[in-house]
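I have placed the structure first, in the form of structure tokens, so that the comments after it can refer back to it.
Removed from the display is one protein chain of the complex; every other protein chain stays in position.
Chains: A and B, in written order; residue numbering restarts at 1 for each.
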Amino acid sequence: MTQQEIGSALARAVNEVREKNPLAPSITNTVTQDFVANAQLAVGGSAAMLYLADECEAMAKISAAFYINMGTALPFYAETLPRTAKALHENKTPWVLDPVGIGLSSLRTDILKKFKEFKPTIIRGNASEIISLAKLWSLIEDSGGQVRGVDSTEKVSSAKAAAHALAKFTGGAVAVSGEEDFVTDGTEEILCAGGSVFSTKITGSGCALGGVMAIYLTVAEPFIAAVAGTTIFNLAGTKAAAQAQAPASFKVNFLDNLYLLTAEEVANNFRIVGSFEDMFDFEKA
Amino acid sequence: MTQQEIGSALARAVNEVREKNPLAPSITNTVTQDFVANAQLAVGGSAAMLYLADECEAMAKISAAFYINMGTALPFYAETLPRTAKALHENKTPWVLDPVGIGLSSLRTDILKKFKEFKPTIIRGNASEIISLAKLWSLIEDSGGQVRGVDSTEKVSSAKAAAHALAKFTGGAVAVSGEEDFVTDGTEEILCAGGSVFSTKITGSGCALGGVMAIYLTVAEPFIAAVAGTTIFNLAGTKAAAQAQAPASFKVNFLDNLYLLTAEEVANNFRIVGSFEDMFDFEKA
Partner (left out) sequence: MTQQEIGSALARAVNEVREKNPLAPSITNTVTQDFVANAQLAVGGSAAMLYLADECEAMAKISAAFYINMGTALPFYAETLPRTAKALHENKTPWVLDPVGIGLSSLRTDILKKFKEFKPTIIRGNASEIISLAKLWSLIEDSGGQVRGVDSTEKVSSAKAAAHALAKFTGGAVAVSGEEDFVTDGTEEILCAGGSVFSTKITGSGCALGGVMAIYLTVAEPFIAAVAGTTIFNLAGTKAAAQAQAPASFKVNFLDNLYLLTAEEVANNFRIVGSFEDMFDFEKA
């Protein structure tokens, strides 16, 4: 796709969400539920957070997209998460997976192993999480190494092979979040710049991004939905950082900007920084 | 009651809460707990969120009012909710019910059926929820139709009969939230205007309203408590919308206004828009 084609598709997604107010239900961590829901509403979507397996299955059938964030695993997730993912897969409902906390417990590992066959449509995480998931699914070689809680210890560029492998396997898109963001569907690959260091000083930026991608997934193909979420977050972050001097006011401004940004701004201001090799150079510089 | 009598009663409720700092414990959804609690504190009340059946029973006995919001149903709600409602009923502790998510699962349906005998003092919901509850309790005829998650698909006016039926049955009050808000105790009926479209662009406005009604219920009769909550929310929303350009800053301003509004403002600025027929005309126009 050309820059212009991507831009037009982004603008369509941004506008269509604002017109249709689509719902993307979530199973998401209890820390940042409020932020996720408010971000989904700010871009024009609708939110519903759920815990019970039968409710998730019911919504999986009738919703246009779904979001699963594994953050604060609860005891009953052993039942809720696999049943939901299965229902999503069987009903061909596209869904976004944020494998946050991967490797932290056998429960998470068991659930994430089961998710392999239910093929999440978009996988979003930091570099460490994306690499860990690709290893867990035996899509890349496991050379060891450890993941530290919810924070990334890896550069975005180090997750390129893992992201490609995951996208090829699922047939969807993978978004690796970091200082720069990498999005691929296994063929197309782009780098998005922007955002703000303040995003790492508030909790839930990544969670909210996954939730917003699920909203865009109700109206757009996986790659465009992933880029739309990434791009509007970067733009809103850049603007908010210019308006705020500290994290809490940044967060208010960030959500406000998600609401205020025009489709044209999203279409014209996303930046394909260059090839992955450029990024690699960038990170070394 | 005359407009002036209602106004005086509202002013008394607003002032008494600020003087007494009364506690109204809640079982409420995990998404918006923080917003509910902060709204309760902003109007002068005190908040405590609970999950365990025995803790809720204990608090049901000693509290002046209680709030149950069914939002994010958890597995143990099957035990906690009926036991709490029973304790509230047996101790004659007034309570507010927000039947959000009604119809989403058999667990919710079972719990809401049990609630019929424990008669919530105030029922607050959007038109779809109020109609669904009146049908579930066989208080109005069930002509079919479906509820879509947490969003209202019905006009406020369409819930008039359901609201009346529920209020007559419980002996309390029913508040139907929407673009205009309808409150009735089965005899009195008022319409409140105001608020802001931004309220639909943040999550939890309805949840917070139910929590604030529970605070007012500690010092006022059900109808006045429901109108007090509705009125202060509409006023705070109108003011906040004039101060903010987007949802997140609206939310901050909204909570600030809940704290700053005077009892006089609440007493003098609530607006009985007119008869229900007026509203119906209004909605058609």
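Definition applied: contacts are C-beta pairs under 8 Å (C-beta built on N, C-alpha and C of every residue); 3 or more make two chains touch, one makes a residue touch a chain.
This one's a predicted model, so the numbers in the text were calculated from it and none came from an experiment.
Peer 1: Per the definition of touch given earlier, which of A:A73, A:A193 or A:L260 contacts the omitted chain?
Peer 2: A:A73
Peer 1: Given that one chain is not shown, which residue among A:L104, A:A161 or A:L260 touches it?
Peer 2: Result: among the candidates, A:L104 touches the missing chain.
Peer 1: Provide the residue numbers of chain A that touch the chain removed from this figure.
Peer 2: So the residues of chain A touching the missing chain come out as 29-32, 34-35, 71-75, 101, 104-107, 148-151, 200-204, 244-249, 251-252.
Peer 1: List every residue of chain B that touches the chain not included in the displayed model.
Peer 2: 23, 25, 30, 33-34, 37-38, 41-42, 46-52, 54-55, 58-59, 76, 251-257, 259-260
Quick note on the criterion: only the chains that are shown with their structure count from here on.
Peer 1: Round to the nearest whole Å and give the separation of the Cα centres of chain A and chain B.
Peer 2: Averaging C-alpha atoms per chain gives centres 34 Å apart.
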